[in-house]
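Heads up, one of the protein chains got dropped from this complex, but the rest are sitting where they should.
So that you can tell them apart, the chains are marked A, B and C in the order they are listed, and the count of residues begins at 1 in each.
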Amino acid sequence: MKVTVYNEYLHEVEAESVRRVYPEGIHAALASAVREHVPGAQVRTATLREPEHGLTQEVVDSTDVLLWWGHKAHAEVSDDVAERVRRAVLDGMGLVVLHSGHLSKPFVRLMGTHGSLKWREADEKERLWNLQPGHPLLAGVPDHFELEQEEMYGERFDVPDPDELLMISWFQGGEVFRSLMTWRRGHGRVVYFRPGHETYPTYHHPVVRRIVANAAAYAAARVRRDDSTCPNPAALEPVPNPGKEHVLKP
Amino acid sequence: MKVTVYNEYLHEVEAESVRRVYPEGIHAALASAVREHVPGAQVRTATLREPEHGLTQEVVDSTDVLLWWGHKAHAEVSDDVAERVRRAVLDGMGLVVLHSGHLSKPFVRLMGTHGSLKWREADEKERLWNLQPGHPLLAGVPDHFELEQEEMYGERFDVPDPDELLMISWFQGGEVFRSLMTWRRGHGRVVYFRPGHETYPTYHHPVVRRIVANAAAYAAARVRRDDSTCPNPAALEPVPNPGKEHVLKP
Amino acid sequence: MKVTVYNEYLHEVEAESVRRVYPEGIHAALASAVREHVPGAQVRTATLREPEHGLTQEVVDSTDVLLWWGHKAHAEVSDDVAERVRRAVLDGMGLVVLHSGHLSKPFVRLMGTHGSLKWREADEKERLWNLQPGHPLLAGVPDHFELEQEEMYGERFDVPDPDELLMISWFQGGEVFRSLMTWRRGHGRVVYFRPGHETYPTYHHPVVRRIVANAAAYAAARVRRDDSTCPNPAALEPVPNPGKEHVLKP
Partner (left out) sequence: MKVTVYNEYLHEVEAESVRRVYPEGIHAALASAVREHVPGAQVRTATLREPEHGLTQEVVDSTDVLLWWGHKAHAEVSDDVAERVRRAVLDGMGLVVLHSGHLSKPFVRLMGTHGSLKWREADEKERLWNLQPGHPLLAGVPDHFELEQEEMYGERFDVPDPDELLMISWFQGGEVFRSLMTWRRGHGRVVYFRPGHETYPTYHHPVVRRIVANAAAYAAARVRRDDSTCPNPAALEPVPNPGKEHVLKP
């Protein structure tokens, strides 16, 4: 399983408070979570400031699942790379979108919606409830667990109804949120997992790490196939006018 | 109920064979179907060659449901108008996408997928099967009906799993197709209805006309509200750090 | 629209504390909510101790939507009446299941699952969040509202994934719950709405009353048709052996 972890990697560089929590960057924490729980996973990382954000066509082509963490610089991700990621998902690559990635270009383009939500930074408690203990994405995850301090995300989360709703969050301040969801898009699978604000040690939490790794394994590509064009096959049964001339579709 | 019918309106102008079937344009046939079955509907039309394709901000803002027929000139629809339509749907406007509109910019942007499918022009028979006779979109529609000649569209149709699968087509040449589906996107509803190739009198067929009108009524806006941004509300319950400073989201 | 409200009607008879809240019974409160918000609705009531629980074949046959409140005496509902209700839903009747009706025979038989959940009586606060402000079932309902005291229901709620998830509850004690959901079953529609413990004045709350009435209107039958048997039609296209003998299905 070939995993690529994309991280914007700006907060950690710019703010000492974040660097203390993630000294090697959020991408390093995510990569280690996958390595810890998925034996044999080959994990690379990519960051915004690298050429093509580290997500060249070659990297994307050889990625089974891409993890995405971004926050303040979504607009700096080039449209070309965003479209490359979207097409790779439709071809079968998995995509695990984390926390503030709900506004990232690849996620928004794959969902079609705004991805908007309520938010608040108040060091409040989050408790995540497990709706499907038998789902492979929740293997090893208890019926609920708590994060002592997190940013709040509240409904209405503007996304299409998911194929699978796996966890719902309770927040101390009074809100709720659908925190773990999956959608199929083309041949690929998209997972969204809510926790992970940069100022909290969320990606060091053992249950969070397990879910991140499970999500990567669940979304990893099973096929990789470009079905972007519209074929014009001959009929399989007799039809009135098999040789009819027509205008070609794109 | 304020209805706007968009039609590319090129085939009818360029080809005598199409003009014979739709002398006033496909938009006129669609508009008359809505007027016939939805008493009190106010129906306007818009075409590609008009300024802003007839879909100015004012027109879109005052539209409850937009019907969309396009085929050979999807690329000529401006990105601005496509995005205007997408945002209007997320705000609550309904969108009924017809036949070759599966590759139109608004539909592809709302779905996130390619919208690709198999196709063939061979004057073959299509039979549509009704999966939900109790659904308002299928009011007055029999358990199945036939179109003697239509273009074939075959699976795999590359769209997200629909919220509702309402009809499946059987084709003489051996293929099947999910022909009537709905998706919620934001506050709006999208309907896709397959039949309607420009060289056949499909939009004069009484059952097709009923479905087109039902689809318009079903998708028409119930709210109209811009939720594109992320609010930062105060907590509803006590939280540890209610006045915490933070970086604003877009 | 013909509405029947079923209520077990035992708590109100047996406990003064409940009678104080619902002096004419919970069914009377529910019936008045529907009458208040659905002009022209014809509303009847039915209770457990009546012959056939007030739900004779004649009553069920002439009901567009049935509301169901039961709690401590689910087992006393006869299997015949439960099956009658199930079949009526499959034929197109709407069913709105309230609060502790999650364990009622008709609901469990239509869902196929246990309907189990966590619960607690501790006079705690419930806050319900509106996920689809544009849905007809949530017309007139704010983005969230509170019930000062309610029984807690917590996830995992053992039901099939709903067709529509419309509200999620936050509870003071730390749990969350999918509080408003809909499922299609056969030609009918089932709605589950969580609030309504007998010791609290929940069904006097204006927003709750609006949702109860909206649910009744949304679920009301559009068709009524018995499709319980398997027809054996002649082929619509040529087949190799049209007159083949066979064993009849039930």
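As a convention for this text, contacts are C-beta pairs under 8 Å (C-beta built on N, C-alpha and C of every residue); 3 or more make two chains touch, one makes a residue touch a chain.
On a predicted model such as this, the values are computed, not experimentally measured, just so you know.
Novice: Looking at A:Lys2, A:Lys72, A:His135 or A:Lys244, which residue reaches the missing chain?
Specialist: A:His135
Novice: Of B:Glu36, B:Glu50 or B:Asp161, which sits in contact with the chain we cannot see?
Specialist: The one listed residue touching the chain not shown is B:Asp161.
Novice: Which residue numbers on chain C touch the omitted chain?
Specialist: Touch set of chain C with respect to the missing chain: 72, 74, 86, 90, 100, 103, 109-114, 116-124, 149, 152, 154, 156, 158, 160-161, 163, 172-175, 183-186, 227-242, 244, 246-247, 249-250.
Novice: Go through chain B and note every residue touching the omitted chain.
Specialist: Spelled out for chain B, the touching residues are 127, 129-133, 143, 154-156, 161, 164-165, 168-171, 174-176, 178.
Novice: Against the chain that's been left off, what residues of chain A make contact? List them.
Specialist: Against the missing chain, chain A presents residues 92, 127, 132-136, 139, 163-164, 172, 184, 187-188, 221-223, 225, 236-237.
Going forward, only the chains that are shown with their structure count from here on.
Novice: Indicate the whole-number Å distance between the mean C-alpha point of chain A and the mean C-alpha point of chain B.
Specialist: Chain centres of chain A and chain B, defined by C-alpha means, are spaced 29 Å apart.
Novice: For chain A and chain C, what's the span in angstrom between their mean Cα positions?
Specialist: Comparing mean C-alpha positions, chain C is 36 Å from chain A.
Novice: Mind pulling the chain A residues that touch 2 or more other chains?
Specialist: As it turns out, chain A has residues touching two or more other chains at 154, 156, 161, 174-175.
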